[in-house]
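For this depiction, one protein chain was excluded, whereas all remaining protein chains were kept in their positions.
Moving on, here comes subunit A:
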Amino acid sequence: MAAYSYRPGPGAGPAGGAALPDQSFLWNVFQRVDKDRSGVISDNELQQALSNGTWTPFNPVTVRSIISMFDRENKAGVNFSEFTGVWKYITDWQNVFRTYDRDNSGMIDKNELKQALSGFGYRLSDQFHDILIRKFDRQGRGQIAFDDFIQGCIVLQRLTDIFRRYDTDQDGWIQVSYEQYLSMVFSIV
């Protein structure tokens, strides 16, 4: 029995999530976001189209993470076909955020974060949530806005994935050399 288990967050797996709206709707959205009509939505264009609820620009690191997730041609942007994946991914995260922002404050506080991560299947110490918020909260209010929440969850997922790859007997422990540890971590944080 694994000492830890998790169900990947939205977009990471095929389970559930928002149904795709019809193509003409998505095409309209795509055209509005693709301001320079290049046929590819760049990091900047996507950033401008997204809101984190704080009247400050959407976290560019989150934007980069999302674009690179769906950009299959290494072009630093997404075409219309790839954009449908981006749309679904963001919509799923919006639904998750709304679900766990129980007091509707527009931010997720530590308790709401604990429930969200536990809802994804993670089993994490109380202290970990303080560290996640401290690391990803760019608003400096001890709570986490939508864009920072996404980035925190992405990093958590990547670290978990790489830990699991080394945890062959699934007992929640890994044994690593110094170089292995550096290689593991430098690609993610």
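FYI, a residue touches a chain if its C-beta (ideal position, glycine included) is under 8 Å from a C-beta of that chain, and two chains touch if they have at least 3 such contacts; residues count from 1.
In this text, contacts and distances are computed from a predicted model.
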Undisplayed chain, where the name is taken from the UniProt record, one of "Response regulatory domain-containing protein", "Auxin-responsive protein", "Bromodomain associated domain-containing protein" or "Grancalcin-like": "Grancalcin-like"
For subunit A, residues in touch with the removed chain: 3-4, 124-125, 127-128, 131-132, 134-135, 155-156, 159-160, 163, 167, 172-179, 181-183, 185-189
